[in-house]
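Every protein chain but one is kept in place in this view of the complex.
Here is subunit A:
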Amino acid sequence: MTYDLTGAAQRVRPKWTISAKGISPVLGKAAADYGLIFAFFAGWQIASTVGWLNPAVFPPLDRVAQALWSGITSGALLDDIAISIQRAGIAFISAVGLGIPLGLVMGQIKPVERALDPILQLFRQTSALALYPVFILLLGLGETSKVFLIFWATIFPILLATIGGVKEVDAKLIEMARSFGASRATIFRRVILPASVPSIFVGLRLSATTALLLLIAAEMIGANKGIGFQVMNAQYNFQIPLMFAAIFLLAFLGLAANAVLVLLQRRLCRWSVASQ
């Protein structure tokens, strides 16, 4: 008896690829990936222009784009973008610069982790925003307290992800390296560090999101510059298109940060299936 394997393989091929045969494959893929978001914006534009949505609250997108463009060309928004990137950037880089090395040490040396874990858990569970008044009292109303607030919230995701990554390294791989006479330093460099890279990247992406989230909060509460401030300020002055322009800028910053990290991860983790 023979089995009709080719026939079975043809049957499991999904039908919709055949029906989409007429459209060019590139267009079909673009429609599948971005169709819904395009429809969302198109719906917004139409609903606002026709008047299904109150244009005072949801202005048509062309007015938002106009506000964004004039904000950028006049340079008014550029200052806000620069200061926001600076705040989030300094905090993120400091958090990463401290979080990764600390996580690598804590993940490897049990007594250090045991000693630091309770206090870290307490700090982590204390909302960073609740501590903002404390930071202001300590560091003043200037840049330092804002950057420190973002740094405070940003360090935990990267720190915990790094600790987790180091602790989850397969003990059998470490033993294999040991069996070839690898020193502790070599095992760290050649086994533990590369094995932790994927979870470190998970932490980096979480931290980047957190940094932007806290940036907005800090700028909304106590700033006179920055994209977060512009969102609030535009709303007070009823410049709704400008408000949306600032909101879209923030979304774009988040997307851009994530895209950079994903790109970096793909380059560093070509070996891993998850990064493909």
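Points to keep in mind about this one:
Just so we're on the same page, a contact is a pair of C-beta atoms (placed from the backbone, for glycine too) under 8 Å apart; a residue touches a chain by one contact, two chains touch by 3 or more; residues count from 1.
Just so we're on the same page, contacts and distances are computed from a predicted model.
Taken from the listed names "ABC transporter ATP-binding protein", "Hydrogenase-4 component E", "Ferritin-like domain-containing protein" or "NAD-dependent dihydropyrimidine dehydrogenase PreA subunit", the protein name that UniProt assigns to the chain not shown is "ABC transporter ATP-binding protein". Of the candidate positions A:I72, A:I85, A:V105 or A:A182, contact with the unshown chain belongs to A:A182. When the full complex is taken into account, the listed residue touching the unshown chain is A:V191, out of A:V191, A:L204, A:M243 or A:A257.
With the whole complex as reference, residues 170, 172-173, 175-183, 186, 190-191, 194-195, 197, 269-273 of subunit A touch the missing chain.
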